[in-house]
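Dropping a structure here in structure tokens format, bear with me for questions.
The chains shown are only part of the set, and none of them has been moved.
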Amino acid sequence: MINKIKETRLLHGGDYNPDQWLDYPEILKDDVRLMKLSKTNTFTLGIFAWSALEPKEGEFQFEWLDEVFSNIQEIGGKVILATPSGARPAWLSNKYPEVLRTTENRMKMHHGGRHNHCFSAPIYREKVGIINRKLAERYGNHPALLMWHISNEYGGDCHCELCQENFRSWLQTKYANLENVNKAWWGPFWSHTYSDWSQIESPSSIGENAVHGLNLDWKRFVTAQTIDFYQQEIVPLREMTPDIPITTNFMADTHDLIPFQSLNYSEFAKHVDIVSWDCYPAWHNDWEETQDLAVKVGFINDLYRSLKKQPFLIMECTPSGVNWHDVNKAKRPGMHLLSSMQFIAHGSDSVLYFQWRKSRGSSEKFHGAVVDHDNSEHNRVFKDVANVGDALEKIAEVKNSMKHAKVAILYDWENNWALNDAQGFSNQTKQYPQTLQKHYKSFWKKDISVDIVTPEQDLSQYSLVIAPMLYMMPEEMMKKLREYVEAGGTLVSSYISGLVNETDLTYLSGWPKDLQAIFGIDVKETDTLYPKDRNAIVFKDKVYEVRDYCSIFENKQAQALANYEMDFYKGQPAVVKNQLGKGTAYYIGARTEQAFLDDFYDELIKQLSVGENMGILHEEGVSIQIRESEDDKYYFVMNFTERVQKIKAVNEYIDLLSERVLAGEAFMKPYEVFVLKMKK
Amino acid sequence: MINKIKETRLLHGGDYNPDQWLDYPEILKDDVRLMKLSKTNTFTLGIFAWSALEPKEGEFQFEWLDEVFSNIQEIGGKVILATPSGARPAWLSNKYPEVLRTTENRMKMHHGGRHNHCFSAPIYREKVGIINRKLAERYGNHPALLMWHISNEYGGDCHCELCQENFRSWLQTKYANLENVNKAWWGPFWSHTYSDWSQIESPSSIGENAVHGLNLDWKRFVTAQTIDFYQQEIVPLREMTPDIPITTNFMADTHDLIPFQSLNYSEFAKHVDIVSWDCYPAWHNDWEETQDLAVKVGFINDLYRSLKKQPFLIMECTPSGVNWHDVNKAKRPGMHLLSSMQFIAHGSDSVLYFQWRKSRGSSEKFHGAVVDHDNSEHNRVFKDVANVGDALEKIAEVKNSMKHAKVAILYDWENNWALNDAQGFSNQTKQYPQTLQKHYKSFWKKDISVDIVTPEQDLSQYSLVIAPMLYMMPEEMMKKLREYVEAGGTLVSSYISGLVNETDLTYLSGWPKDLQAIFGIDVKETDTLYPKDRNAIVFKDKVYEVRDYCSIFENKQAQALANYEMDFYKGQPAVVKNQLGKGTAYYIGARTEQAFLDDFYDELIKQLSVGENMGILHEEGVSIQIRESEDDKYYFVMNFTERVQKIKAVNEYIDLLSERVLAGEAFMKPYEVFVLKMKK
């Protein structure tokens, strides 16, 4: 693993597609001029360039790329070189139709789009291998080459016969025999016992899609198969460029920016040198406040940072709007700098854009870019970008610095799969990732660093671990949580936890004994409420609204912190605290409003001293995130509101951006950001 | 036909799937222990057990089932034995793919799911025949065998070439020649005249789906073909167990609990010995009051009871929540007893559950059950079940008693098909079954027994027949209604009636003469309103809101009871009364609010003396339903509200549940139920 990039600057730049402009030499020339003006330094080349690199089978054209490499090198820039497997030339699909995907309802796709090749097809692997090797041969030693970018936004699945065979092999390796499969998937239900491996097929809306064990294993297989494809892609690169780090760009899902759900990035992250990802928040939308969206951006960046516990890269973001949201609104003045600094604040060492230049045609021509169709440095967006370039130079010293958290929130991809697939509760209100965002928010508001960790990670370093809604909880996870608490940790869990094991089989004989030991209760029922239903809990004499879910449990030895106010379980405990060994565990039985979480965690924060006294007072909507190098601390003070905010600094700080000293009262303009430096 | 079960107890128990637990001997042992504790006595076995019974083609394993039979027999229990055709083993689909369905858009399905075999495939009929015969041979004389349960929740259709051929044969039998088909389906429209039988194909979204006659006959064929399959299933059972009654479980549709629409149960009921069905109301939802849902439950149970005019069985219900509603909320304390007693009150001789024990895996593992994953008798649901078991023992004498109604509401499955398929009016507001529920509600509120009858049934026994929205009315139905009125009956009909004949051809030369004679009017127009449109009628000086539909008619000889208040037909009659022979007919021209129906029927109830003086006064939300044996009457007094209700008893009654005397004022707790016994 190569966990550092050979580059001292924070990366600034993005996807550059000169292959679209080979007929426009004046544009290519202007690119170089504008690169310098925009204070960019890094460009991702070749993402969808296969047609330009290999216009006919076996006939390669690298001259245009050679020249772009040279041009970038001449201005001191760096190249992130992509393998082109994300989209293939038409000749390839036509000659080798096995590279085309088969949909879940067993329709063979036609050529078109992108990100839609079969991960099994040997010929696709072979063709990708050839061109990747050619790229490594030609550019592996180029001084401008900084990093490899494998394919683009891997995702999706294929249901062709080859993939079915690979799925069956994967299952054979995992389960050894069909008896084990039938046990794990609860085969006898609806007579679904398999008597021959060939009977197993991937989930389908015109076949089987309600066997949770099958669905779960198919999702695991898709992750495994995608990684397998990725690993085959990198063979020639590792061989020829052992010192060049390798990444592939991850994604988010939905307007809520929840972690991408189709692949388990917790697994995938093990195979990349550096995590990079594409972040597209819908700033200035009309359904939430700016600070609420900032919380979501913070959450997912902290997750992707925590995957490897090292700085990551923003591989794509937009300097203005995108073209694929329902409403594609441009960033307001100040937002581009603020949102760029937020990435850095949460651990990114880059601000890279999709895209350098807006294409002239096809579906992404209105996606925001550094260079607009006007080819000019005088428009608002270009100036915003140059401004960010300037800022990144000023704060370059934060590069490689890290975040240190005493609080961890647990996010489990597989739990999300299993819970979403579960038939029960209410589909509209499961919202596992969104629930974690709400817990995270209580800490964000108080400027407390949080790691978002995955199940395999070590918990012992944290004072507080928050693991709500772990519907699927393998026994080893229970043991791990129990040991964590017994050793002195503080654990918070919630409703809908500990119901099934790793193959989605429920635990028998009641709530697992380990969980009963940890929380001092025995969960009896999970009440699922209709959207208009409400309950309430009382915690420290204050009433908090409850909706969606209420756990009803028998209190065995815990201390009740809050009780229900209504319904047939009125007066019964809703939130409890339990001592186990040297530690403490809390169980939040109901889905409460945000105010409860804020007040509840406020207590814990004080008790556990997980906050840090930065000596900067502010009102709601301002957020402070910290990065630390060996000697210094950097406080990113960010105003995520549309109003002037007064802050009060107890100490003296240097704002790296304005290069002024901050002390005492200060005013922050809407969207303003300070990067304050403190000696440790 | 065998219309009585050889069992004196009310049945209590449900679907039991030991085949899922063959690897868990301690669970199987616990089942026996818990069966006794839960006061259950009847278990449905083998519903999806084909894989367990015939793990490989021709290799049968009955030992496990033998043992379960013995265990149940030992505790005095009874078995309802299912044929396993509702789900087939994977080896069967793989070896004989013709058993798989073809969808309406002509996609061949893959193996998976359940309830999805082709009803035509000879090999499936053969394989089902073999295993059914084996079951009959082995268990036909078993003393615990109470009844046969054929397959499970028959439904759906198949569009494979074999089904097409069967459809054509069915049409040939019905129509003799193509000329008749073309006339019946109005062939020349859009040049749809058929010149060869092979041109006829089932309705399809990628072919023809707008020829109403074709659609209607396809639905009729699907019912016929399903019954044909069912009849082949029962051949070996009738042959070997001529004294064992046979049933199959019926269903409901949508949140409104309207009668299942895909099959005409009026036809199907002729072929079963005892009607049984699966009832899953969404109690405690957030869009209607409990009593409104109770009305819907009452309506459909009265319909299924009336299909054979004998006690029916609740084959499935849940002791808590289900897992397939949008929100799966558990029953509140008291509701399980109340809702169970409601089934009995409307004529059920059972409370059987899906399911005895929650499965450990797959899609239904969170569906409510008697035994939860905790395997314990100490949780709320188990205790509720045992409580119902206790109640059923106390009221065992109501078994085989019946309901006697002087009021009938007509429900016609085929009319519902035709009306829903009609292009015209407004699709959102047709709501034929829901409209019947509203008429039914006026009687439910007044504790009046109602039969819900189907077109073939005799009407002469009723003082009042209500037949609204009979869009499709064959001439024989008009004659039947005319004779009923002429002989002294009272008939109520409404807007959108008498428009088309049995092949969906409109009547020509105006509203049918028979209907004009019955109602004394000639209907000229049906005004279809937009959702926000309103009109009103005045009836006995009171104004009632009208929406959706307004008939405009010429009053020939009727007496106007209410007139329109608005629009271009202001002042014209909306509700009329007509004398014909010894009887009276009413036509309600507009869709009114519930209050009008209540007030309108109030008059009729008094005039016709169809109410019964039970001597129990109560407020709205309490419902009383009556069952009668030769000597006794049983008043089920049910509080379908969340508040304490005061009732006043004029006579003295014994409450079989509390075993106390009820007289004078009494208070009912929320959801409380009394079962009062009176000597006739």
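Which chain is which? They are A and B, in the order written, and residues in each are numbered from 1.
The rule is simple: contacts are C-beta pairs under 8 Å (C-beta built on N, C-alpha and C of every residue); 3 or more make two chains touch, one makes a residue touch a chain.
Predicted, not measured: the structure shown is a model, and the values here were computed from it.
**Q** For this file, with 2 copies placed, note down how many copies the whole complex has.
**A** 3
We adopt the following convention: only the chains that are shown with their structure count from here on.
**Q** Need the CA-centroid distance for the pair chain A / chain B, whole Å please.
**A** 49
**Q** Okay, in this complex, where on chain A does chain B touch?
**A** Residues 105-106, 183-196, 198-199, 201, 204, 206-213, 422-429, 503-511, 524-525, 527-533, 567-568.
**Q** So in the complex, which bits of chain B are touching chain A?
**A** My answer: residues 17, 19-20, 22-23, 27, 48-52, 55-56, 84, 87-91, 93-94, 103, 107-114, 284-286, 321, 323-324, 326-330, 332-333, 358-367, 373-376, 379-380.
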